[in-house]
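For reference, the structure is listed below as structure tokens.
Every protein chain but one is kept in place in this view of the complex.
Per-chain residue numbering starts at 1, and chain names A and B are given in the order in which the chains are listed.
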Amino acid sequence: MQLKTSTSVAPPGGRELGTALATATCALLGTSAPASAIAQDIGQWRVDAGGLYYSEQHRVSDYSVNVLARTQPFEDRLLSFSLSFDTLSGSSPNGAAPSAAPQAFPRPITLTSTSGGTVATGGGNFTVPAGALPLDNSFKDTRYAGSADWQRPMGRLGLVSFGGSLSTEHDYDHLGVDAHVAHDFNSRNTTLSAGVEWSDDSVTPIGGSPIPFTALSLNAASIGGSRAKHVSDALLGVTQVFTQHTIVQLNYSVSRSDGYLTDPYKVLSVVDPVTGSLTPGSARGIGLYLYEQRPDSRDKKSLFGLLKHDFGGNVLDSSLRLMTDDWGVRSQTLDMHFKWNLKTDNFLEPHVRFYKQTAADFYHTVLFAGAPLPGYATADERLAKFNALTVGLKYGAKTTAGQFAARIDLYHQMAKPSPDALVGSLRGLDLTPDLKAIVGEISYRFGR
Amino acid sequence: MASPCEVHLGPVDERTAADLVALVAGEAWRIEAKFSRYRDDGVVAEINSAAGVPVRVDEETARLLDYAAELFELSGGKFDITSGGLRRVWRFDGSDRVPGADEVRGVLRYVGWSRVRWQRPVITLEPGMEVDFGGIGKEYAVDRAAALVAAVTPWCLINFGGDLRASGPDPAGRPWHVGIEAVDRPDAANRIVRLSRGALATSGDTRRFLVKDGRRYGHILDPTTGWPVRDPPRSVTVAADTCTQAGMLATLAMLYGRDAEVFLTAQGVRHWCAR
Partner (left out) sequence: MWKLRLCVLAVVFAASAGCANVGVKPWQRGVLARDDMQIVADPLDSAIDEHVYFSKEASSGGQGFGGGGCGCN
């Protein structure tokens, strides 16, 4: 069964009927010509598209295009799709710490067999000046991701949705499925929801996955092939309407990851416990850097609360998230947006986000020569103790076809090294330089 | 009106709201009492039982009859308020009792506005004929009610069973969201229209029909032939400045059968047809 709609220009003759009808109707109703109707068809599709530019000072840049499309084949069914494409380039910290002396890092040679024969990549060194944070600039990647979600009612007061997602990049693939249910109570003022998700990911590091705690060298031994990672998430939530202007949500979620959780490209510097200078490695002029290792499971628990309040047309959106996991990381996130309507069709939305996390138990800025090796270790700053602040501003304006928006967010991450890392010559160095990034996005929404 | 009727009002106090609802309900009942063919005390009963005797009608009825006459001409005879007579041989009860060609020819003698003598304010029907305002009545009532409310408050939407008119959007300029029911799933809309001002009316055919020898006979009858219209859409919704116009265009579209969309496109009105 098809639904057709059209408003093309009338051929000669057809219009006469319309005019005569209008005149006759005026005569019937005893009124003069009424104001003309304004009826706008809301297309069944709603599409949000955004182009993103992300750039870290001195480090990584990312350009991405994201599209989210939603349609309601019927009033109570919702189908959504998303597609995104990212391209990442630039330099990323490799985990080694700054040193008082210049450093050189070998690029492991990897042999890849292609249709044209075997190709060797890598080889050679890249050098880092004294005091600088070592960054590996061979970081280039392209990622494609997509997801789909289907939502339908469940009984009169509930709904259920099923979704799937997948993504691929040159060394990482992901496949996931999720399901949610929700039920309304109390005249739809209270909603209880629950959801689960399973992911099946696989990492295929370039050059194979290194053997943990072995030294970074031109020909480091590695395990070829893919490594698996599985993630299961569960969420329980309650949403409550308090007043005509206030709505609150509280969610509790748990997440368990199993499998290969280590970053195959990151190392830790091994330094002298007294002087802080780099321990010599096996090759001449190269220090000793050991590949990291993380546990093969991770359990996270989060408590999330959201409050939205309408102030006469302007909206305050504020949320707090508390997270803890069995790696020793505890974090708090406070995120606030205030949508300020300038006129009916434009708005400005300032944004501020405060984030704080503790270091993982096995985070070490550096390892010490002569000390026994820990079970797990990483110098990845993402698992260090840090505070982060985001400030941003978004501007939006309605247009005939939808809405246009542009925003900028400035992100500043300030990490602290492990307290025991400040030995000898390392004391005078900035072992965990701040990360500053800018996020710029232009987006357009079509449809209702 | 034989359908649920609603009034949506902007921010008015409870007293005014009650008064306005009473006003709208009063107008709806007045029009129903006066023009319903099911009532034996209204104008329609008076005209239909006159059996050839001229009947003098009041100003409001005269205007409706003028309108019906005009529409008869404009539609080439497809819109005809005397077509009710066809009901004598066509009963759409889902059975297979389709009338024969003779029966239809027979009943056509009692159908046709051209047989009516309408000389304002006097109408004379031949014996056996009848008039029926069913095709205009509800939409007319919506427009009348809307006019009464508009005199008091600008933000209002009147909805009589799917024929509706909005006198304007809310004070913040936000339009009304009107759902168009999906034909095979009642109570679920598969199309949403943002109506700031104007009217929507729907003509539908979903539930009354006959089936014989595998052929389905819809209940929209063409008064010029006496037979059901070929291939009408299952539902037509039209947006227009007034509910009366919207309803008329939707009805005419149905009468054009398989050319419904062509007709509506030629009129240049926003429309939604489901087949």
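Assume a contact is a pair of C-beta atoms (placed from the backbone, for glycine too) under 8 Å apart; a residue touches a chain by one contact, two chains touch by 3 or more.
The structure displayed is predicted, hence computed values, not measured ones.
One chain is not depicted; across the entire complex it touches A. In the complete complex, the hidden chain is touched by one of A:S255, A:T365 or A:T432, namely A:S255. Only one residue from A:L68, A:A220 or A:A369 touches the chain missing from this view: A:L68.
In the complete assembly, the contact with the undisplayed chain comes from A:K308, out of A:H183, A:K308 or A:K416. Set against the missing chain, the residues A:I247, A:L348 or A:L389 yield one that touches it, A:I247.
Between the chain not shown and the residues A:V231, A:L367 or A:L426, the one that touches is A:V231. In the full complex, chain A makes contact with the omitted chain through residues 48-50, 52, 54, 64, 66, 68, 82, 141, 143, 145-147, 149, 163, 165-167, 169, 171-172, 174, 176, 178, 186-190, 195, 197, 199, 201, 203, 231, 233, 235, 238-245, 247, 249-253, 255, 300-304, 306, 308, 310, 315, 317, 319, 321-325, 327, 329, 331, 333, 339, 355, 357, 360, 382-383, 388, 394, 407, 409, 411, 413, 435, 437, 439, 441, 443.
Assume only the chains that are shown with their structure count from here on.
Here chain B touches chain A in the complex through residues 63-64, 66-67, 70-71, 74-75, 140, 143-144, 147, 172-173, 175, 177, 179, 182-185, 188-200, 234, 239-242, 244-245, 248-249, 261, 263, 265-275, going by the rule given at the top. The touching residues of chain A, when paired with chain B in their complex, are 1-11, 13-15, 17-18, 20-22, 24-25, 27-31, 33-42, 44, 72-76, 313, 344, 448.
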